[in-house]
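Structure first, then comments.
Missing here: one protein chain of the complex. Every other protein chain is in place.
Chain IDs A and B follow the sequence of writing; residue 1 opens each chain.
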Amino acid sequence: MTSPVTNVPLLEARSVYKHFPVRRGLLQRVVAKVRAVDGVDLEILPLETFGLVGESGCGKSTLGRTLVRLLEPTSGEIRFQGEAITRLQGRETKRIRRDMQFIFQDSATSLNPRKTIGEIVAEGLLIHNIGTARERHSRALEIMNRVGLGPALADRYPQECSGGQRQRVGIARALVLEPKLVIADEPVSSLDVSIQSQVLNLLVDLRQRFGLTYLFIAHNLAVVTYIADRVAVMYLGKVVELATSEDLLLNPLHPYTVSLLSAIPDVMAARRRKRVILAGEIPSPMSPPSGCHFRTRCPIAQPICAEVEPTLVSGGRGHSVACHFPGTFSG
Amino acid sequence: MSKAALAMLDAAATNAKGRGSFERLRAPALALPGLFLALLVLISVITPLVLPDAPFQQHLSEALAGPSSAHPLGTDELGRDLLSRLILGTRISFEVGFGSTAVALAIGGLLGLWSGYSENPVGAVIMRLSDVLLAFPSILLAMLVVTVMRTDLPGVIVAVALVNIPVFVRLNRALMLSQRRLEYVEAAKALGGSTSYVILRAVLPNVLAPLAVQSALAIANAVLLEAGLSFLGLGVQPPTPSLGLELQEAAAYLRQDAWFGIFPGLLLILIVLALNKLADEGARWYGRTDLKVE
Partner (left out) sequence: MMSQRSDFDSELLRIEHLTVSFATSGGRRLVAIDDIELTLSRGSILGLVGESGCGKSVTARSILQLVKPPGRIGAASRIWLDGRDLTRLSPDELRRVRGPIAGMIFQEPSTAINPMYTVGNQISETIRAHERVSGRVARTRALELMSLVRIPAPNRRYDDFPHQMSGGMRQRVMIAIAIACHPKLLIADEPTTALDVTIQAQILELLTNLRSQLGMAILIITHDLGIVAGMADRVAIMYAGRIVEQGRTEEVLQDPKHPYTQGLLKSVPVLGMDRGARLPSIPGTVPNLIDLPPGCRFAPRCASAFEKCRIEEPRLIQLSDRGAACWLCELPTRPGTAVLG
């Protein structure tokens, strides 16, 4: 089940934009656009865990959905295993779906309330017409077992399960088709602290056992840097910094990353650390600031930041940053 | 304890199996109208099979007679037995009611669900058409269709179905829009589900309850509409009895003998009441079982 580790990316995104038109009036004219994803390039290598982190409005969830074509990109190109998938239709899209799966954040609404757990887990097999009913059922039980769910749960309904159990169902459902890439959108954010660690451990175990590549989307940097090999930090639709977890923590170059790291409540460092408190609110994705989107809250903004938009520039060791003054702000 | 946890405990404590939701239906509230309608359907289907001629036999010498042993409800102006006419008329009402609603539900339902899910511009066109149809008063629209087609049972069914289709289109579109926000719909798509899979196998089971409620109301509407059409002479034609037709016939003889107009009217009222009660109960139950666990 493992593919050889190569440098050919499993998933590639080039200049991906996703804008949502806002329509008003009888004729439904477009009056504004929500620029959820505003020009993103990234590559996910096979067997790596790639983390995508940011706060609300940064577009990480939208990007995740666009990459698997749950949403159609406004423009840009997405390649999966070298094959362009942006313009596929119908049956072709269905074929791709077997290799790219999605774990949703809200397990309460992402499981069909009218289906049993067993049916939900086996749904992928049903859709792709794999196996007989009995075979599907036993495969479902097998996967459920792998994620720590007992067979008795197969006849229950989602409403009868706890949050942790439901999240495991979501994971089982995504794995039943044996995908290569799994995009997990905030898989542990809605869980209690003690259940979070159980599910995180599970995700790590499954990664090894099934040879999975993850795109792990979350707002919690501590969780993301723990589980991901490389991390991209997003702000208002753009990637502002990209680095390995270690580099990001030891040497954050973008002022936003520095503030984010500093804002996280940390049990150990608590009172000793001086916190960077960003001023102001996150701007609306409908009207991002000119030039650098972050400049309105940036502690070191200069005039050039309003005029020229910084591009993601690589600084060696795979560490890229989109800033005119990278590394000059340390909190 | 959070409300969600409490709700979950509740659910676990009071129902341990099955779809859960159905067990919260109030049996007594459903029983009366349900049994009444079931009984009525049974009688109205069986009796004409057993006594096919009774509604049509004329006993002119006994015209407008009161209740007697041979004719428990008396006779109409042509001496025909009122009871058997009433029963057959009820069956006609049900045929129109159920038939037209089934058609409207199937066509309107699928169109509505599809237009709510797909981004296709045709969906918007369907909605505008529905709006136009809805703007007509239902009786006028039905009359229009019947005049264009023909005035007998199939014609009436089509006319009434047409009146109800836009209602179901709007309802289903609204239902789909509300469900589409929920991630299980996206999940079905993410697994590779086609449009028809998502609509029929993922979403439809979740909207059956409001559809059932609306159907009960639609049937009531259809029954009334059919009666109206027949009253105006545009529905089923004599000698086939229909509750509306009988009302019309009775109206002519109101001064002489008010007696035989009472029953068709009464029956219409009871049928519509029973259907509305079922719809009410269904709506109440549906509202309650949407306890979402956060």
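Keep in mind that, in the parts below, a residue touches a chain if its C-beta (ideal position, glycine included) is under 8 Å from a C-beta of that chain, and two chains touch if they have at least 3 such contacts.
This is a predicted model, so every value here is computed, not measured.
S.K.: Please pick, from A:L70, A:I195 or A:A306, the residue that touches the omitted chain in the full complex.
M.R.: In the complete complex, the chain left out is touched by residue A:I195.
S.K.: Looking at the whole complex, which of A:G164, A:P187 or A:G237 touches the chain that is not displayed?
M.R.: Here the residue in touch with the unshown chain is A:G164.
S.K.: Check the options A:Q28, A:S56, A:S75 or A:N145 and report the residue that touches the missing chain.
M.R.: A:S56
S.K.: Given the full complex, what residues of chain A touch the hidden partner chain?
M.R.: Its contact residues with the unshown chain are 55-56, 162, 164, 192-198, 200-201, 204, 219-223, 225-227, 245-246, 249, 259-271, 275, 277-278, 280-282.
What we mean here is this: only the chains that are shown with their structure count from here on.
S.K.: Sort out for me which residues of chain B touch chain A in the complex.
M.R.: 8, 11-12, 19-20, 182-184, 186-194, 197, 202, 205-206, 291-294
S.K.: Mind pulling up the chain A residues that touch chain B in the complex?
M.R.: Residues of chain A touching chain B: 65, 68, 70, 90, 93-94, 97-98, 101-102, 104-106, 108-115, 123-124, 127-128, 157, 159-160, 162, 170, 173, 177.
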